[in-house]
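This is the structure, below, for whatever I ask next.
One protein chain is absent from this view; the other protein chains keep their places.
This part shows chain A:
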Amino acid sequence: MQIEQTEGFWLHERYEFSLAELAELSGLPEADLRQWVDEGVLMPTNPQAPQWSFGLDRLVTVQLACRLRKDFELEPHGVALVVTLLERIHALESEVRDLHAKLPRVIR
């Protein structure tokens, strides 16, 4: 059995990359990604600029959209709707987590 050592890299919104790099990393054609930008699944950090940039954390969204498309056989509008709702759920869950963290435990 081989053991391989490798260095990890955080998918953090502060790292940015181009549409071509996003396509390369996700293994999706640029045309699909453009369609998702049009549908609002995917937001560039600079929607007005000629060359779009994306936060590296968008890769997570692209992979989610990709799984939903394949596993639920959804068309682009359906993908956009589900991704929007799931991201809202995730935002709410993270808010609940934050509130729990800030809530003092009862000290006996």
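Some observations on this one:
Keep in mind that, in the parts below, contacts are C-beta pairs under 8 Å (C-beta built on N, C-alpha and C of every residue); 3 or more make two chains touch, one makes a residue touch a chain; residues count from 1.
We take it that contacts and distances are computed from a predicted model.
UniProt records the chain missing from this view under the protein name "Molecular chaperone DnaJ", selected from "Molecular chaperone DnaJ", "Succinate dehydrogenase", "Branched-chain amino acid ABC transporter permease" or "Copper-translocating P-type ATPase". When the missing chain is restored to the complex, the residue among A:S18, A:T45 or A:S94 that touches it is A:S94.
Check A:L19, A:M43 or A:L64 against the missing chain and you find that the one touching it is A:L64. On the side of chain A, touch with the chain left out of the figure occurs at residues 1-12, 14-15, 24-25, 27, 57, 59-60, 63-64, 67-68, 71-73, 82, 86, 94, 97-98, 100-102, 104-105, 107-108.
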